[in-house]
Structure formats: structure tokens, C-alpha cells
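With one protein chain removed, the remaining protein chains of the complex are shown where they sit.
When the chains are written out, they are named A and B in that same order, and each has its own residue count from 1.
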Amino acid sequence: MTALALLDYASVAVFALTGALAASRAQLDLVGFAFIASLTAVGGGTLRDVLLNRDAVFWIAQPAYIGVTASAALLVFFTAHLLESRYRALLWLDSLALAVAVPAGVSLALSLNQPAPIVLIMGIITGTFGGLMRDVVCNEVPLVLKQGELYVTAAFAGSAAALIAQALDHSALVALTACALTTWALRAGSLAFGWRLPVYKSRPPRQ
Amino acid sequence: MTALALLDYASVAVFALTGALAASRAQLDLVGFAFIASLTAVGGGTLRDVLLNRDAVFWIAQPAYIGVTASAALLVFFTAHLLESRYRALLWLDSLALAVAVPAGVSLALSLNQPAPIVLIMGIITGTFGGLMRDVVCNEVPLVLKQGELYVTAAFAGSAAALIAQALDHSALVALTACALTTWALRAGSLAFGWRLPVYKSRPPRQ
Partner (left out) sequence: MTALALLDYASVAVFALTGALAASRAQLDLVGFAFIASLTAVGGGTLRDVLLNRDAVFWIAQPAYIGVTASAALLVFFTAHLLESRYRALLWLDSLALAVAVPAGVSLALSLNQPAPIVLIMGIITGTFGGLMRDVVCNEVPLVLKQGELYVTAAFAGSAAALIAQALDHSALVALTACALTTWALRAGSLAFGWRLPVYKSRPPRQ
């Protein structure tokens, strides 16, 4: 199994769990769980594949991905009540999913010899759009909009780390690991310790 | 006219009516009616065609579809005030549209020799995404999220019925009819008699 397929499977599995948790907050039935889990899990990678004009979207080429999302939905449907806070679990799982989906996007773009800005963007898209679709469909406040939290910024930094590692002639494995760790460290730091960048605040017009 | 084209035209026409009804609830002008009607009517099939990498999206290959959506918008704009409840009409028309759009998705996926899980998913996507786009854009609660109603579940069961009929060596016509009837029976039963699957309910953690 290639590194890309491994990253894709890992991000699909973890994003599917977050989607199923969102479905549990919306009190859907089991098929609804599988629907939201699948949308979340493959949304970002599907957009990446369509934009890059791949011959086939990854989960159509390998329908086993859908088995993964359905299993995640089943698991959450029967065990989510054991969690103390489903929203907190969703946030932390989402941070893990982000940290594997960003390198999955970067890895594919690199393998297609895309220029650096496109690699950067594919990392961000693959990382963020599945969760964005989940939040828009489930009427949750999109995580990308949570004021002052590092989210898109974490994805951006992770993609940039991969590009820097590659420019320094490190192996693909090093580049993807740097990408995953940077993304996760920033997102987790934002969740746990409130790390943030300055946000825009409207001020009165200058005198 | 092939069975696929017939199903596509029927689902486009009926989904367009539901989109125009949603536009009437948002009090748009005639062009706004046509916009939302078209988005709803072709949204699911467009996503299906893009995902399956068809040479051309169905309504670009045959722009007559757009005439259908515009006519539906016109019809609703001038007659919706005759309805007693526009939301009730929207719900029931949507159930019909679902019941023809699901076999339209299944039919195309079968004709491209896709494996069973992809056929299943294309039925669900074609059936549900047009209405989902309508609801997200019009700020209505997405029907796929209505707690306890059979919606994605009806689409899933319809797609599954087609696959079973096909596995039992029935003709395409039988398979697509089984698909449409199963989808509509479950959705209509849910609307009329409150049929439902058990939904997820958060419970206190076990002792």
C-alpha cells in the first residue's frame, strides 16, 4: 500500500468518525450516520481529485473506502453514548483527521508534479473541505470560522512545512511527517492552550 | 428516448417544481425562481456526472433540460398561490422526485458497469443532493436532517432493491421499477404514517 493510500484511508476513517458524531448531535438514524460520515470523510479528497482532473475519484477507484465510512458510522451509532462529551470528541478527532488529510492532499499534488502554490492549496482543500461540508449540512458553526482558533492556519502551516522539507531535499516520508506533525501541533495547541493568531477587529476610523 | 433520459427528465421536472416552491417561500422574483429550480433539478445529476467523469454533464449535452426547469419555475410562480400549503406540496413533490432521481442515478452507474457499492452511492447522491443544495441555499432545514424521517434511508433502500433485482437476473426495467417503488413507498410512508428507523439518542453514560 502506498503512503498516499495509507494517508487517504487514515483520514477517511477519522473524518468518518467526526461525521458520525455530528450525525449523533443531529439525532439521525443509522443510514443518516453513514451519509454524513461518508460526506465528511471523502468530501475533501473528492474535491481535490475533481480539481486535479484525476481519471477517477479515489473512492470510486477503490470502493473499499465506503466500507470504512460505513463501519465508522456503525461504531459511533452504538458507542457514542459512552462518551462524556461528543462535541469534545468531535473536535479532537477532527484535529487528527486534519493532520492526516493535509499530507494526503500534499502527497497527491506532489506526485502529479504540481507547482508549490497548488501543492499548498491541495493540502488545505483536502484537509478542510470535508469538515466544512459536514458543518454546513449539519448546521454547525463551521470550524474554519471559529474565531481565533487555528484551523485553516494549521493546514496552511503543515502544507508549507512539507514544501520546505522537500526544498531541503528531504525524503517524501520526512516531508509528509513534518506536514502531519506541524498541522496537528498547531491545531491541538489551539484547542488545548488557546494558541491563536491576531484576528481582525474592527476599530473606529482613524482621526 | 432511453429509460435513463426519461428518468432524468422526470426527476428534473419534479425537483424543479420543489425548487420553485422553495423560492416562493423565500419570496424571490421570477429569475430567482428559475435559478433555485434549476439548481435543485440538476444538482444531484450534475454531481453524479462529474464524479463518474462523463464526457459532458447531462444538461450541457442536452440543454432542453434547462427549458424544463424554466417552465416549472414559470408554472409555480403563477399558480403557487392556489395551493393550500406550499410546504406540504414541496414535501410530497420532493418524495416523487426522489423516487425517480434514485433510479436515474442507479441506471447510469449500471450502464457504466460500476461495482455494486458505487451503484448504491450514485443512486443516493442523485436522489438527495439536488434537494440538499436547495435547502442549504434557501436556508431551510435540510430534509436529509429531519429527525426520524426516512429520506436518505429511502434512497438507500431503493438503490439496494435495484441491486437485488439485478442480482436475481431481472431485467433493467424491473430493477428500476423496484427501485422507484421502494424509494417512494418508504418516503411516503414516513411522511404519511410516520414510519421511521430508531434514531440515535444520547443517553447518560452507563454505570
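Note that a contact is a pair of C-beta atoms (placed from the backbone, for glycine too) under 8 Å apart; a residue touches a chain by one contact, two chains touch by 3 or more.
None of the values given here were measured: they were computed from a predicted structure.
From the options B:Leu7, B:Ala23 or B:Leu145, the residue with contact to the chain not on display is B:Ala23.
What subunit B contributes to its contact with the hidden chain is residues 23-24, 26-33, 35, 38, 46, 50, 55-57, 60, 63, 66-67, 77, 80-84, 86, 136-139. The set of subunit A residues touching the chain not shown comprises 50-53, 114-115, 117-118, 121, 124, 128, 132, 136, 141-142, 144-145, 147-148, 150-153, 156, 196-206.
Assume only the chains that are shown with their structure count from here on.
Taking the mean of the C-alpha atoms as each chain's centre, subunit A and subunit B sit 28 Å apart.
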